[in-house]
Every structure is written in C-alpha cells, then in structure tokens.
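Encoded as structure tokens, here's the structure I'll be asking about.
Up next, subunit A:
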Amino acid sequence: MDGFPILSALTYVPLVGAAIIFFWPRASARAARWIALGASLVSLALSLVMLAGFDRDASGMQFVEHYDWLPALGVSYHFGVDGISVLLLVLTTLLTTLAIVASWDPVQHRVREYMISMLLLETGMLGVFVSLDLFLFYIFWEVMLIPMALLIGVWGSANRIYAAVKFFLYTLAGSLLMLVGIIALYQAYFEQTGIRTLNVLELQQGNYGHSFQMWVFAAFFIAFAIKMPMWPFHTWLPDAHVEAPTAGSVLLAGVLLKMGGYGLLRFNLPLFPDAARSWAPAIMALSVIGIIYGALVALVQTDLKKLVAYSSVSHMGFVTLGIFAFNAQGLYGAMIVMLSHGLVTSALFLCVGIIYERGHTRLISRFGGLATNMPIYASFLGLFSLASLGLPGLSGFVGEFLSILGAFRAERVAGVIAFAVVILSAWYMLWMYQRVAWQRAPSEPPDPTDPEAKQAGAPHPVMGGAEADAVDPRTFRDVTWRELVTLAPLAVLTLWMGWAPQWFMDVLRPALELVASPFGRIGF
Partner candidate 1 sequence: MANWIFLIPLAPLIAAVVNFIFGRWYLRDRAHWLAILGVAISFGVSVAVVAQVARDEVALSQHLYTWIPAGDFQVPVTLTVDQLTAVMLLVVTGVSLLVHIYSVGYMHGDPGFYRFFAYLPLFVFSMLMLVLANNYLLLFVFWEAVGLCSYLLIGFWYRRRSAAQAAKKAFVVNRVGDFGFGLGVMLIFVHLGTLEYTGVFAQVGALPQGTITAIALLLFTGAIGKSAQIPLFVWLPDAMEGPTPVSALIHAATMVTAGIFMVARSWPIFAASPDAMLVVAIIGAATAFVAATIGLTQYDIKKVVAYSTVSQLGYMAFALGSGAWVAAIFHLTTHAFFKALLFLGAGSVIHAMHDEQDMRRMGGLKRHLPLTYWTFLIGSAANAGIFPLAGFWSKDEVIVGAWVGGRPIVAIVGLVAALFTSLYMFRVVFLTFHGPERFDAHTVHPHESPPVMAVPLLILSVGAVFAGFLGVPPERGVFHRFLEPVFSGHGAEVHHVSTATTLTFGLISTAVALAGLGLAYAAYVRGAIKPAVVAARLGPLYQLAYRRWYFDEIYEALIVHPLYRLSVWLWRVVDIGIIDGAVNGVAGLVNFTAQRWRRVQTGLVANYALAIALGTVIIVGVYLIVGSTLFQ
Partner candidate 2 sequence: MSELTATHFLTLSAALFIIGMLGVLIRRNVLVIFMCIELMFNAVNVSFIGFAWEQHSLVGQTFALFIIAVAAAEAVVGLGIIMALSRRLDTVDIDQVHELRE
C-alpha cells in the first residue's frame, strides 16, 4: 500500500469516469449510468480501503502526497487526510454512489451530461476534503460549484434557473472573499518569513497580528458560513433544495453543507485562533438564532423539501455552536452533527424524492396515510424523521447533545436556548410525519369513526387548506428494490452512529485534539 497515491486515485476516478462518458459520444443513457455507478463504486471502495488503513491513534496527516507544482509561487500538490476529513471523504463517496443509484430511473433527460456532472461534482467534493494546499483547495472549491449549479439549473424543477443562479452567485461571492483572504494570508506569511507557501500546515505556524486575524478570519468565515449555511446567509438553501433534483439535494445537504464546517475546523480555527476567540460570542449568537429560527420556520412550511431545508439551517447551527465552544464536547458534537446530518438529511431528501416520483408534488397537504400502502417507506421516513429530531439511539442525538453540552459548558445561555430546539424539532418533524404518513389524505373520504373527521379537510388557520385536485396517495407503490438500496445503508449507519458513536469518535480524537490545542484543550 505504501507509495500508492490512494487519495489521488479516489479523487480522480470519478473524473476518469466523466471523461469516458464525455469522449464516448454514442454512449447510451444506460451505459452512462453504469459507467458513473462503476466510477463512484471504485471511489467508494478506495475510500473504504483507505479508511481501513487509517491509523486511528496517529496525530497529523496521513496518506500524504506532496509534490511541488509551481515552486516559484509556493504552490504545491498536497493531499492528505486526518480524522476529520477521512470520515467526510467516506461520507462523500457513499452519498455520491447512493445519489447515482437514486437518479437511475428518475433522470431520463440528458443522462450522459447528468452523470458527467455528478462525477465532476464528486471529484470536486473529494478534492476539497483532501487538499492541504490553499491553491488546490480553492480550485476544487470552485470546480464543485459548476456541476452543482448545472444539476440544479438543468435537471431542476420549475424555478430552477433562479435557484441555480442564486446558489452560484451566493457561493461565488463567499469564495471570492475567501480568495482575498488566501492572498492576504499568503502575503502576510511571506512578509514574515520570506517563504512563499500556500501549504495549510505551514501557514499555521505563522504568527499573525490580531487585527489582521480578525479580517482574514472574517473573509474565510463568510465563505464557509454561506456554504454551511448559517443564518442569515441561508436563503439560497431553501430555493436550491426545492428546485434541485433529488440527487442534487442529497449531495447538497449531505456533502456541500459540510464543507462550511470542515473549512472552519481546517482553516479558521488553526490559522486564526485569536480571532476565533474574539469572534466566538457573535458566532455563537448567530448559531443560536439560526437553530431556533430554522426550526420555527420549518414548522410552517408547506413544501416537504423546504421543511427539510430549514431543518438543515437549524441543524447546521449546532455545528458552529459546537465548534465555537472550543471544548472537547463541542468539537466532537460538531463533527458528529455533520456526519449525522449528512446521513439523515440526505435520507430525508431521498424519501421526499420517492414520493415526488409517485405523486409529482412535494406539498405536505396532498399526502396522507402512506403508512398503509407504503409500510417500508413509512418506516424509513419515520426512522429518519426521528433521527432528525434528535431521538437518542439514532445519530442525531449524539451530535446535538454533545454540541449543546459543549456550548452549555462554554456559554450557559447559548446552550440553554439552543437546547429548546428539541421541543420545536419534535414538533415540526412529527407534524410532518403525521400529515404525510399517518392521517388520511385530503383526497380520501373522512374516517367515519373519527369525531374530528369534519375538521380533517377543513383549512388550517395558518397553513391553509388542501387543494381539491390532490393526488391519491393510496395508489402509491411501496419502495422498489433500487430505492431500498439507497435508504438501507443510511438507516444502518444512522443506527450505528446512534448506538456506537465511539467508533467514529476514536477516529476523530487525534485530529480534534489538535484543533483544540490552541484553545487549551478544554475537556480532553
């Protein structure tokens, strides 16, 4: 295994797959699907091999590949993973594979281009997580943007162009700020040491003045906060999710949002510890606002995808809350929330996609009683809803509890307010579940034994009523094998992470201790 550039291999395999589809102009849609699946599976397999070979006790980067690229500018080709990125890497390869399976039948339009976009996106996402050179990181960061915008803009629903442009410009605005930050950092380090480098690990050794740190921190932070997305930079998310095709939503929620949190852990905290401390109160305040705000707004959504999108805003608040608590519980919590959110929210989007395929609507008010004719589907939806609302024993709880505990330890009030979300999240998730999976759909005759049956079809005082032309959910078929294949691994992982998070936490430990070291390693 020594010497084999496994990180490069797993990053570029999807690119090779994309190239094969691209240069084989007469490839049928079927062939394109299989090539894409094959490439993503190879990448997944490589990432699992890498995970198996990952030394859980070693601190620092592993599987490092470091070559000079533009030595005059200090740009190098530098890949490497630690506990933080290794898990996100596997999450990415897994979710991409599942996303390709999930779009097997639903995507019938321009399949080749679709699969090329998916594979390019995968390379971009993987590159972001393995790059240790800011130049390389920035390239991958931008590379990933284009296929995602295409996925939304070409294969999305009605208002897709607006959403794609909004997503693109919003993220680009953030990344340009980050570019300015990168250049400033590069220059500052050069002035200080006379060395031109963009190597993150080397730049961490620099000693930057406080006001410089404050500004550059902000430049990086805004880029990551937009990606995350953190309140009040979140408004692109609901639009992007609603318009994106299912697989796009899966990767957007599952992987792209994680890049914000990853960036904070990889760049902001190690590079600018003083600024991080100074900004922490403001960021924690924004996180708490986001947590509560996202949950409240999710409560009144009529569109399933919007509900999940706003719940993402709420959940990602836990990531920043945990990170800026600077203690062991907060950092572990932030990472577990990211991983868990990657599994659970992706799964929820898959679930929404499944009934969208059948009913061609995402309006909650048009569904009902799915548990009767779709019991397997309802079980999965229930499981993931419960995981999302933070039920202990499923992955969501571990992360949320730890990050709130971390916040509680660092800043009592923030922890208390953030914890109140457990009430709201139960409320909006279960209400959604009740309306989608349990009670009767508006298109059905009311239950004769139900004393409140008359009210069932009546317009809700706030949410409005059901439309007359509602689809009949009783005709929906339960999940197919293909859909089962996409949901089952996520369910297993959710349960695993809920019952045995220690496995994941062992992988994370050395990396997080390193992140916490400028902050006094509280709680380790």
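Operating definition for what follows: contacts are C-beta pairs under 8 Å (C-beta built on N, C-alpha and C of every residue); 3 or more make two chains touch, one makes a residue touch a chain; residues count from 1.
How were these candidates chosen? In short, all candidates are chains of the complex that A comes from, given by their letters.
Bear in mind that the values here come from a model prediction, so they are computed numbers and not experimental data.
Candidates 1 or 2 all belong to this complex, yet only 1 touches subunit A. The touching residues of subunit A, counted against candidate 1 in their complex, run 166, 169-170, 232, 234-236, 293, 296-297, 299-301, 327-329, 332-333, 369, 371-372, 375, 379, 386, 391-393, 397-398, 401-402, 404-405, 408-409, 415-416, 419-420, 422-423, 426-427, 430-431, 434, 437-440, 447, 449-453, 455-456, 461-462, 499-502, 505-506, 523-524.
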